[in-house]
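A single protein chain has been omitted from the complex, and every remaining protein chain is retained in its original position.
Moving on to chain A:
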Amino acid sequence: MSTSITTEAVMDYDEAMARFDPVMGLEVHVELHTNTKMFCGCPTTFGAEPNTQVCPVCLGLPGALPVVNEKAVESAIRIGLALHCEIAEWCRFARKNYFYPDMPKNFQTSQYDEPIAFNGYLDVELEDGSTYRVEIERAHMEEDTGKSLHIGGSTGRIHGADYSLVDYNRAGIPLIEIVTKPMVGAGERAPEVAKAYVSALRDLLRALDVSDVKMEQGSMRCDANVSLRPKVGGDPLSAEQLAVPLGTRTETKNVNSLRSVERAVRYEISRHAAILAAGGSILQETRHWHEDTGVTTSGREKSDAEDYRYFPEPDLVPVAPSRELVESLRGTLPEPPGLRRRRLQGEWGYSDLEMRDVLNAGAVELIEQTVAAGASPAAAKKWWLGEPSRRANAQAQDLVTYAAEIGLTPAHVAELDGLVTSGRLNDSMARQVLDGVLAGEGTPTAVADARGLELVQDDGALEAAVDKVIEANPDVAAKIRDGKVAAAGALIGQVMKEMKGQADAGKARSLILDKLQ
């Protein structure tokens, strides 16, 4: 049995925006990178052999009991504080009851009406430099489920599969679920706002050092709720517009990259608009996002009446963080990413445009570390945003991940820059060296040595080459003598060719000008 994926009607985005006002709600699940799981002592290493990081507790064996991971609670509090939330003085875990094979106890230990953190916000910078404030409803603690692998069938989903395998390594890994309040007033920029929020949240969590925040590995996962309501007037923030009741929402799951967040929201807006414009009504349901085809398909129907029979977890005592603990954790918060960015931009002397390029490339930390290793900010930016960025993009990876995988470090880039500033390499030689480093040939110095790349420091050889080229090009030489300095470029190129590239182009230029002026 194979599931056929029908293509649904979608409305042109601009037309949709002319008629409807989008409202979003984002739920982001973040796996904490604590050493041990939420309620037991099992390790949390990603990618271990299936079912090797398990014990009676996280397998839900009869009789086993949970014990709260204090480190996870501290991470949750720090996340709450960084999101400007209030921190509960007393809260409990709750059981969310439903049956699923990858959930060992058939209930998830979560929090219900007593989240650890609530009522916060995150200011998100948009591409044009303006700020959108995302209101945070709550951040609560829970445990992850195991992972089902459906074998056979065509879709990789449970329907049509011949059998399923379950890996419980992930079961019990600490999760923080961060839920926004309805995000209104974004208008046509809703998809951009969604992406910018998830991106800002990722930066914040990375700065907090609480999670790997790798969307492609699932350590950060986003569910996007989207609904449309009729547009009233032109201002998405007008009182009239805000008074219009919310439409029925869909919840799109499996949105596992920043780009997908933007695309999925945009797709759902267009899809809802087509249905509503045709007089239809939106079915409240879960949708699955398909990265490859760029569409969502219907998952299970979901209604608010879905009954998880929440009740306070009787196997755990309430969490009651002292105010002293909360304040001491507040003292560990890093500089907020927005402030930090503005500070670095000032220190580095980048224009707004340059800084935005750096942000979009995800290169802030890399450049910061490269500068710390001795490179100039301009050189650090030039090298990171050049070939490495191009290759990361081509592989649809973020720059940090790409660099980590390929083994290119900030120290390498600083070393490369040092080889240029010391006069050993010119720019084109440095590019060759970088290629060598990216090809895994070793450190910049090692690559330069191995490839025999070094500027010729013997001025005699350079002077001979200059003389030879001037002699061979009397017309050009005459132009330069007449004051057309720009013509020198043609001669420099030939000199470099004579020198087989191993010469300092600047030095060649000044020699040519000296001789002809």
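What we mean here is this: a residue touches a chain if its C-beta (ideal position, glycine included) is under 8 Å from a C-beta of that chain, and two chains touch if they have at least 3 such contacts; residues count from 1.
Just so it is clear, contacts and distances are computed from a predicted model.
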(message) Missing chain, UniProt name, options "Molybdopterin binding aldehyde oxidase and xanthine dehydrogenase", "Metal ABC transporter permease", "2-oxoglutarate ferredoxin oxidoreductase subunit beta" or "Glutamyl-tRNA(Gln) amidotransferase subunit A": which is it?
(response) "Glutamyl-tRNA(Gln) amidotransferase subunit A"
(request) Specify the residue from the set A:Arg95, A:Arg170, A:Lys214 or A:His272 that touches the hidden chain. (result) A:Arg95
(message) Among A:Ser164, A:Thr332, A:Thr421 or A:Gln517, exactly one should touch the missing chain; which is it?
(response) A:Ser164
(message) Going by the contact rule already stated, which one of A:Val317, A:Ala372 or A:Ala404 would touch the omitted chain in the full complex?
(response) A:Val317
(request) Could you tell which one of A:Val67, A:Ala320, A:Ala439 or A:Ala472 touches the chain left off the display? (result) A:Val67
(message) Touching the absent chain: which residues on chain A qualify?
(response) 56, 59-68, 95, 97, 99, 101, 104-107, 158, 164, 166, 305, 307, 309-311, 314-317
